[in-house]
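Working notes for the structure below.
All protein chains of the complex are present and in place, except for one that has been dropped.
Here the chain labels run A and B in written order, and each chain numbers its own residues starting at 1.
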Amino acid sequence: MSVEYENYLRMNKFPHYWCPGCGNGVVLKAFIQAVDELGWKNNDIGMVTGIGCSSRASGYVDFNTMHTIHGRALAVATGIKMSNPSKHVVVFAGDGDASAIGGNHLIHACRRNIDITLIIINNWIYGMTGGQYSPTTPTGTIATTMPYGNADPDFDLASLTIGAGATFVARSSVADPIILKNYIKKALTHKGFSVIDAFSNCHIQWGRKNKFGDPVKLVEHIKSVTVSAAKAKKMSPEELKNLFVTGVLYEDKDKKEYTESYFDMVKRAQSQTKGGR
Amino acid sequence: MKRAVVANGNEMVVEGAIDAGCRFFAGYPITPSSEVAEGMARKLPKLGGVFLQMEDEIASIACAIGGSLGGEKTMTASSGPGISLKQEGVGLACIAEIPLVIINAMRGGPSTGLPTRIAQSDIMQARWGTHGDHPAVALCPGSVAECYTETIRAFNIAEELRTPVYVLSDAFLAHLSTKVELPGKEELKIANRLRPTVKPEEYYPYDTRFGDIPPLADYFSGYRFHVTGLNHDKTGFPNIDPVLQESEEERLINKVLKRQEAISTYENYKLEDAQIVVVAYGSNASGAKEAVDAARESGIKVGLFRPITVWPFPSIPFQEVAASAKQIIVTEVNLGQIVYEIERIMLGGRAVTEIRNGNLIFDTRHPRSSAELSTVLQANGTPIRPNQILSQIKEVA
Partner (left out) sequence: MRYELRFSGVGGQGNMLAGMILAEAAIYFENKHASYVPTYTSQVRGGPTKADIIISDNTILYLEANSIDYFMAIHPRTYDMYKSDSKPGSIIVVDMHMVQVPDEDKKKFKVYELPIVETARNKVGNVITANIVSLGVTAKLANIISPESLFKAIERRVPPKFLDLNEKAFEIGMSLVK
């Protein structure tokens, strides 16, 4: 059954803002398909974004949406979720937004395990501001602020968020949109903080400087640097070097979700006669 | 029925917030405002509300903004460096028109400065701290009891005007315990934001059909809308049309300016026949009152003008006072902040009542003040003593 995308999009906001061939649309489409399959109502979904190309996503979807300030989407989303714990809250962010300026909020949202889904559109570059290197820009590649090749080591955002306490972490890419949709669907239904590290192509700001100015070639390149978890199992550490493993990389259904922990504490407080002077 | 309690300024801020209907707080520990967070942490869970200690100051204000969009009356509190960090969130609340109360227990600075000591150094920050043109409302309680009443008023203004409101207390007031008499709960006026009554498909978050302060729907209430920190049109979506943006920027500022007569409260103390006018605010005004009393005993015609709202400054009431004064003494626990506003009003003899098509509209009813201006300023971490102010009064008498 095909998805009636018009039911989820603010059609009067199109054509969209993204460059032709941009991966952002692929990720947004996968997300809408997942929402549609889950049968969620528009009224019950909140989408919060920060600043960056990917953060414009909140303007296109017909949900309760907020386009906040750079890096702070997760902190705003935490406030929205805590005031409406029964509703679904989703954050779209770019790699810079999520892991550089918003890095502190990222690790603490993971630690709390609050029931928010974070979809990181990880295209290895600051696109909107003109192609400056981000924490996930591959070492050695060119960016406007690394014209001689990136000297910085790059972040593995899946390892980072697993280490910080997220309870569902999956990685996929725009090269596998159906798999991406399936992971997003799992993330949305997961009770706790879920992260999708979605590799995407910015052929304009990263690609053109690194011989991948053609979007198809860049998507091919993304395929070549990713390997599924099933295949990875059969490979040696030497073979896995410089490759990113895709798949559901971590899932923990036992760790208590934060709004539940919080409102359990509220019950404790309300049953105590002392302490609330 | 009046209530008497023994409490400090931070505790009274907490009481005021709770009685104003605040059920959502996000903060980060910092001296000397931490007891506000501690008080909210004790009270909110019992009331089923949300208390969050966030990972940093920026997250705290961002989270409070989220909670406010979620439909709650929300507050954050901090001091010194923490207030500096919150500035980008202040701007977001201004432009997106999200009600929010920010408590600033002012301490010495810049930087880490004098964390446990008094200052009134954030007056200009409260006006101009975040970047860009924006409205500012800042209330400055002068006593522990006013920490309660002004916090309630801050929530009322935030809700009614859809804008962030500062309560500027200070390290001295925050930790000063004394007996306070509070108004009875039945006397309290509690305001709530205007919520839409139109059908969801007719709702726009910045729709001025019903006045210059549009109704604000709660997220998930069936009114789906978009909020952004970008300049936007009535639908909430980004817009860069210069004509629209001029009127929207002006509306943001005018919604405060046009209500300044109601917002900009002040106290006139022994001013009837005063030739010398002392201007003092916050906890510093108590020492100024004592100095005025002492000077009156020796026959000097002196009084005190105390702004309770510092932004927007009660310019017109001050003009009236300044017009007949011979000497004006500004005293503040900093090295000169509100004195510049005083000087501006005295020299121009004018107060800004509105901004219209790029022009500041002045109230020209009052002449320039011909009074001489002097100051008693101090920024060493200790309160200004009454005798310092008294000797300046005697100096100019």
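Heads up, the rule we're going with is that a residue touches a chain if its C-beta (ideal position, glycine included) is under 8 Å from a C-beta of that chain, and two chains touch if they have at least 3 such contacts.
If you're wondering where the values come from, they're calculated on a predicted model, not measured in any experiment.
Enquirer: Among the chains in view, which touch the chain not shown?
Expert: Result for the missing chain's touching partners among shown chains: B.
Enquirer: Touching the absent chain in the whole complex: find that residue among B:177, B:192, B:298 or B:380.
Expert: B:177
Enquirer: May I ask which residue of B:16, B:236 or B:287 touches the chain that does not appear here?
Expert: Once the missing chain is taken into account, the touching residue is B:287.
Enquirer: Residue by residue, what part of chain B touches the chain that was omitted?
Expert: Chain B touches the chain not shown through residues 6, 8, 31, 115-117, 172, 175-179, 283, 286-287, 289-290, 293, 382-383, 385-387.
We take it that only the chains that are shown with their structure count from here on.
Enquirer: With centres defined as the mean C-alpha position, give me the chain A-chain B separation in Å.
Expert: Chain centres of chain A and chain B, defined by C-alpha means, are spaced 38 Å apart.
Enquirer: Per the contact definition, I'd like the list of chain A residues that touch chain B in the complex.
Expert: 10, 13, 42-44, 46, 48, 58-59, 62-69, 72, 75-84, 87, 104-105, 107-108, 262, 265-266, 268-270, 275-277
Enquirer: For a test of understanding, state which residues of chain B touch chain A in their complex under the given definition.
Expert: That would be residues 24, 26, 42-43, 45-46, 48, 50, 52, 54-56, 58-60, 62-72, 74, 88-89, 91-92, 219-220, 222, 224-230, 237-238 of chain B.
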